[in-house]
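For this view, one protein chain was removed and the others were kept in their places.
Chain naming follows the written order as A and B, and within any one chain the residues start at number 1.
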Amino acid sequence: MVASANSDGFVVFDGVQKSYDGETLVVKDLNLSVGKGEFLTMLGPSGSGKTTCLMMLAGFETATHGEILLDGRPINSVPPHKRGIGMVFQNYALFPHMTVGENLAFPLEVRGMGKSDREKAVKRALDMVQMGNFINRRPAQLSGGQQQRIALARALVFEPELVLMDEPLGALDKQLREHMQFEITRLAHDLGITTVYVTHDQTEALTMSDNVAVFEDGRIQQLDPPDVLYEEPRNSFVAQFIGENNTLDGVVKEIKGDACVVELDGGALIDAKPVNVSKVGERTRVSIRPERVEASRDRLGPDAHLIQAEVMEFIYMGDVFRTRLKVAGNENFIMKTRNAPDQTRHNAGDMIEIGWMPKDCRALDFPS
Amino acid sequence: MSSKIKLIGLSSALSVMALSAAAQDPVSLTIVSWGGAYTASQQRAYHEPYMEMNPHVTIINDDGSANALAGLRAQAQAGNVTWDLVDMLPSDAQLACDEGIILQIDHDEMLAAAPDGTPASEDFLPGSLGECFIPQIVYSTVLTYRPDAFPEDNQPSSIADLFDVENFPGRRALQDRPGTNLEWALYADGVDPDDIYDVLATPEGVDRAFAKLDTIKDHIVFWTEGAQAPQLLADGEVAFATGYNGRMFDAIEVEGMNADIIWDGQVVEWDGWVVPADGPNLDLVMEYLYFATDTQRLADQAKFISYGPARASSAALVGEHADLGIDMGPHMPTAPENYFSPIVLDNDFWVDYGDELRERFANWMLQ
Partner (left out) sequence: MAMADATDQHGAPTDSKGRLLTSDGTPLRRALERANRRRKLTALALVGPLLAFILIFFAFPIAQMMWRSVDNPQVVDALPRTLEALQAWDGRDVPPEPVFAALHADMMEDLDRTRREQKFGPLGIRLNYELSAARSAISRTARSVPGFEAPYRDAFTDAHRLWGQPELWRVIKREGRPLTLSYYVAALDREYDEFGDIVKRDENRRIYVNLFGRTLALSLAITFMTFLLGFPIAYYLSILPMRHANLLMIAVLLPFWTSLLVRTSAWIVLLQQQGVINNTLVALGIIGDDGRFSLIYNQTGTIIAMTHILLPFMVLPLYSVMRTIPPSYMRAAKSLGATPWTAFRRVYFPQTLPGIGAGGVLVFIISIGYYITPALVGGQSGRMISNEIARHIQQSLNWGLAAALGTMLLVGVLVLYWLYNRLVGADSLKLG
């Protein structure tokens, strides 16, 4: 899947732009296609344009330019209540003056569904989120997690084909959040609903989604399945934003196919995989995941790149060790090693030799 | 001769010293009046000359007369009287007098005689002095109209015309109280001014007055505050308005309003001083009162406002308006050419029957 328009997607953004003030674009030429039944997450820092895109899809914002298609139909001029899209809001937006049952019945009522059908559908939806006993409670009497489930049930009760979720787990504590991540994914897949999910939490994005679109500066920086996104970030923003990353700045010395040589600012030469560099002499930022750095030569392949490092700090974290190193002038170079029986614990001041595979060392664009 | 002058000089020097000894204790008198042009006229005719003669006295004006009765009672009940002298209407003065919260006045003892020696009780206009009340001015409620509301050959000239909507169409602004209106209704219905209160004391008379008022009811705009009447007339909201003659004089002569006064059936009333019992400076107030109600002072007030002095001996001394230079004589309610068919407001009647008639009048206005 690539970040270009694909007109046979279930949801399609085709050259969409959005500006609030007529001077700056919040969303710049967005092209995106979401397949039917797909779970797509829009991930990005705040102000990156992801929520605006969601609001345009829901119909609460209008696109300044470009077309949004739903199931092949352009929906720019369709008002929100006619789009038939379920939505879960950041603060749940459960109507405080209605009971849980009334909240769930609301979308059915406005669709003119009869009373008995309505009751059945509400019960089914509540059972689906294991909240059947709470039908007569008011939202204020529920915990955050319970409210979350009700909001989810309400967005699903009228059986929409598309559900939008705007940072729905932001207000929950970590444990509950992890549990809900799982439940939402399960429900979405069981029901076969197309889901567009907005979050700034990368763990959420990685664990839940079929595809993740990383937003920054009004553009999609990368649209890929979670593993690709993590393993193969296409530019330095994505590399920096997703997961933890060691960066070393330098200049490209040589490019040979899918390998290149970078001269770091400290003078050392390293091998890297050219991802976002095109010519010799270009400044580049090289990124290596901390868990792909090894201090033991046994764990590295024969063509691993080796380099001297000074241990600055050793942090014991239980399942892993974090070792902060000084590498090629960078004092914040992190090495993450599994707490295995044979793993060495280094002391500050030790001089050690570390290494990585050149394919894990990605030469990316130098951020301007 | 020179020794005599010296003696006078000495004695006056002594008296000045005596005065300045007294001046070491400055006193302020709080005098309650109606505010606006009326207080201004008192300020210039009474207060300023008095303060000039008595530099240690400061007179503070309080514009509380509209609610003076309530104020007097509240102060008396609280046992904390702060007012020295109050300007009020004689009917209110009668109520306050009945309650014993203002002083009884021995007029010949406490007030100056006329320059020719006539005692005060005979110099003040007949019926104007009250048990506790010293009149200053005669004012009247008069009918005023806009000449441009009617053709030149058919201008209204009497109270009867106020009740003649056929010949004199247009809205009429009347005060929202029974006083004056009921008197006029009877007067217009043919009752002699002298018999009006006898008729009004009977239920039939009251019915007769209201029946007459009914004939113009749909054309009435009621006013509450004195300033509203000339305003309504000036804005062209009404063709007729009743109002106090001083306010109307001001609006016509000073503001240039296009309106004429009909003196027929003017309802004449007094306004004057009462002295709160247990006031803080009783002796000084009496001294002030003696000064401020003498013949010259009452005549002086007419230089600043078109209300007539309450003393017969003052009439001859009324001169020109201090600022406008208009001869004030013809503008006095008491001028012979205006005083041809006056209805003298009977305060005793209104104290006795006021509550009942006000209720009836309020009810009539609501219908």
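Quick note on the criterion: a residue touches a chain if its C-beta (ideal position, glycine included) is under 8 Å from a C-beta of that chain, and two chains touch if they have at least 3 such contacts.
Model, not experiment: these values are computed from the prediction.
Peer 1: Sort through A:12, A:85, A:242 or A:293 and give me the one touching the missing partner chain.
Peer 2: A:85
Peer 1: By the contact criterion defined above, which parts of chain B meet the unshown chain? Give residue numbers in ascending order.
Peer 2: So the residues of chain B touching the missing chain come out as 66-67, 69-70, 73, 95, 97-101, 103-104, 176, 201, 210, 221-222, 224-225, 231, 235-237, 277-278, 348, 351-356, 358-360, 362-366.
Peer 1: May I ask you to list the residues on chain A that touch the chain which is not drawn?
Peer 2: For chain A, the residues touching the absent chain are 58-60, 79-87, 89-91, 93, 95-97, 106-107, 110-111, 154-155, 158, 164.
Here is the rule we use: only the chains that are shown with their structure count from here on.
Peer 1: In angstrom, rounded to a whole number, how far apart do the mean CA points of chain A and chain B lie?
Peer 2: Averaging C-alpha atoms per chain gives centres 89 Å apart.
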